[in-house]
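Reading through the structure tokens given below for one structure.
Of the protein chains in this complex, one is absent; all others appear in place.
== chain A ==
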Amino acid sequence: MKEAQEFVWMGAIPLQIHLHESEVTTVPPPPPALILAPRIGYLPLLLPLIKPYFSSTLPPGVDTVWFEYKGLPLKWYIPTGVLFDLLCAEPERPWNLTIHFRGYPSHLLIPCEGEDSVKWNFINSLKEADYIINGNCKNVMHMSQSDQLELWNSVVNANLEAFIRSSSKLKSGTIEDDYASKSSLSSQKSQKMIGEADTSVQTKTGKVPVRLYVWNVSEDFGDMEDAPPIDSWDRISYVNRPLEIHREEGKCFTLHDAIKTLLPELFGKKRKPKGEGNISQPLETGSTADDDPEIKLLRIQGIEPKLETPISWVANHLRHPENFLHVCVYIKVPSAKSL
């Protein structure tokens, strides 16, 4: 588990940040800022690193910072890595973003008053995940202010050791999966959450905090390079629903099963998960595989896990510090189903 956590925490996106031309007051314009952004972090937290590049060229006034990619204002409370996985079908390195210090689009984005807003949002997500996993927010509520601050600072600094120390006070548990443990996909040792002295805690509710970002791609495209850009958040369906794992004897609840469970509107009830390694087979009703939406791409923490991976492994190893699993998925729905 530790290796996977390290992988996740060390993940970073190289950014090339350009000041919006309307805010450039000097000639020549300042060169873009080159910043390595932690995947598990948030864009507003990078401001102390970015501002020095541009402070001498900004017009007078109060800063209201926001970021934009190809005209799309970026939601600051979505982790940087998730934004990248979602908006760059073909990963762009470095990722070219535009920064604005004026003209905050408050009709589109909720206000961000610096690090405090991001912290508040993070703690609330942590509480939400706590509620989903345990049926209450007690774990987070009982953390002292200084412990919460310590936890938050470890995220700001992408410091895994500090995070492990702080989060030992937060019993987030791991998802038990008999199937996965028997097939030795993860050793007993790795199933323990690092920092907890005792054995892994079965989540009380059997629910997994998941945030799904779905892009319904209407056209076919061969390469990811040809994917049309996302020009509005209205094109993305955001699904913030706990995943209920249905444990069946001898069967593994896979990532594919998880997606189908989270999007029953698309995948319908006529299909049943068949178990590990298999794509679900049509039942006797005669429905064909063509009826199911096609998952064109599924990304978590910048990787594309096999759909047959046990969801318990995915959730335990690839979750974000606030205990949510963020999943970006491009789906193509057969035209017969569209309105």
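Annotations
In this text, a contact is a pair of C-beta atoms (placed from the backbone, for glycine too) under 8 Å apart; a residue touches a chain by one contact, two chains touch by 3 or more; residues count from 1.
Throughout what follows, contacts and distances are computed from a predicted model.
One chain of the assembly is not displayed; among "Serine/threonine-protein phosphatase 2A 55 kDa regulatory subunit B", "Ubiquitin-like-conjugating enzyme ATG10", "Translation initiation factor eIF2B subunit beta" or "MAGE family member B10", its UniProt protein name is "Ubiquitin-like-conjugating enzyme ATG10". Listed residues A:Ile35, A:Ile245, A:Leu263 or A:Val327: the one in touch with the omitted chain is A:Leu263. Screening A:Gly81, A:Pro209, A:Pro305 or A:Pro321 against the full complex identifies A:Pro209 as the residue touching the chain left out. Of the options A:His20, A:Lys51, A:Lys127 or A:Lys251, the residue whose C-beta touches the omitted chain is A:Lys127. Set against the missing chain, the residues A:Met10, A:Leu34, A:Ile110 or A:Ile303 yield one that touches it, A:Ile110. In the full complex, chain A contacts the hidden chain through residues 75, 106-111, 127-128, 131-132, 137, 209, 214, 216, 232-235, 237-242, 263-266, 268, 331, 333, 337-339.
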